[in-house]
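Report on one structure; see the data block that follows.
For this view, one protein chain was removed and the others were kept in their places.
As written, the chains take the letters A and B, and residue 1 is the first residue of each chain.
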Amino acid sequence: MASRIRIRAQLKGDACEVKALMRHPMETGLRKDQLGEAIPARFITAVTVTHNDKIVLDAFWGAAVSANPFLGMRFKGGSVGDVVKVSWLDNQGDTGEGETQIR
Amino acid sequence: MISRCAAMLSSLLLLLAPLWSWAQQDGIFDEYRAMFGDDNPAVFVIDEGEELWFNEAGPKSMTLEGCDLGLGAGVVEGAYAQLPRYFADTDRVQDIESRLEHCMIELQGKTREEIHAKPYSLRGDLGTEMEALVAWLAEQSRGLAIAPGQAHPSERSSYELGEQLFYFRAGPHDFSCATCHGQSGKRIRLQSLPDLTAHEGAADAYSSWPAYRISQGIVRTMGWRMRDCFRQQRMPELIMGSEAAVALQTYLAVNAAGATMAAPGLKR
Partner (left out) sequence: MSSRQSAGVSRRAVLHMGSLLALVSALPGRLWASVARPQSAFEATAVEGVFADLGVTPQRSDAIIFSVPDIAENGAVVPVKIEVDDEMLPGVSKVYVIVEKNPNPLAAVFAIPEGTQPYVETRVKVAQTCELFAVAEAEGQLYMASKETKVTLGGCGG
């Protein structure tokens, strides 16, 4: 199964910069398909970023976050090799997870 | 025919091109495009395309690894950049989509009907197999020179047919491709219209498709882009992999020849 989250975590000065791209349609529920049928809402409602299992960001999203969403953040500290994880939960109960090591 | 001398210069230009590949832009969207950095959701579609290539499918339960895209069975690196070209086994000039269709039918036992039922995504779709495969294959040609075949008489005929179709006015608006893309310095709303009859414009266009289209959240192919132009011109449907579709791609690819592939790109 292809990865649903692409994460990069890089040390920049005394902080670690995390950039994550997530595979998700972020469907608002307001669009109609080619046949005029409403496309059901399906969007990420919560995202968590952890560093060595400590939460460094909690985000709550609405359907207005763009499809295949991008998230950038920075936390202090972090060393090369530390594990950064990103996980998400959507309104239909689906989840996604990914991890990387700090460079 | 466009001077090939300009090809060298253009390929240098495109080596320096950012993720966004419209070199002719006024700059109005520079700030917007710069904010995207290197993060192109096409990466997911590329992975999906690679999985599909190696996936057993169809009644014959076969992968596409035996597919010859012009460089030998299973050779994918550089294959996209040398299309369209003549294939002896089908005795026709083929582009990426018609060649993939051929392989799906021959190797996997899929039918033409099922492949053509929905080759391109419709609103609400998250991408088709064809779009994912083309995204991955284009990535396998990234950085390589566009070099469609023109040695075979059929390849040259395809170019000539493509040129004729390019200038052919039809439909209720009496449009041809040339109406919008036959000269430089024009735009529709805020979108610059590349001159596809000239090397630089053709290179900009051909090197940056397929592309992740942010307005649609999916990867779209060069073939789809031409088909959508036909729709916007109120022309009859441009059938994927048809002689006309291949000829138009040949025309564009030959005009772009020498420039560097930079796909999948990121577009509005």
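Just so we're on the same page, a residue touches a chain if its C-beta (ideal position, glycine included) is under 8 Å from a C-beta of that chain, and two chains touch if they have at least 3 such contacts.
The structure presented is a predicted model; accordingly, all values stated were derived computationally and were not measured.
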item	value
Among the chains presented, those that the missing one touches	A, B
Of A:Leu11, A:Ile39 or A:Met73, the residue in touch with the unshown chain	A:Met73
On chain A, residues whose C-beta touches the chain left out of the figure	15, 19, 28, 30, 45-46, 48, 55-67, 69-77, 87, 89, 95
Contact footprint on chain B, counting only the chain that is left out	28-29, 31-33, 35-36, 188-191, 214-217, 229, 232, 268
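Just so it is clear, only the chains that are shown with their structure count from here on.
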item	value
Approximate Å spacing (C-alpha centroids) for the pair chain A, chain B	31
Sites on chain A touched by chain B in the complex	2-4, 6, 19, 21, 23, 25-27, 31-34, 39, 66-68, 70
In the complex, chain B residues that touch chain A	37, 39, 41, 43-44, 47-48, 51, 122-124, 126, 214, 217
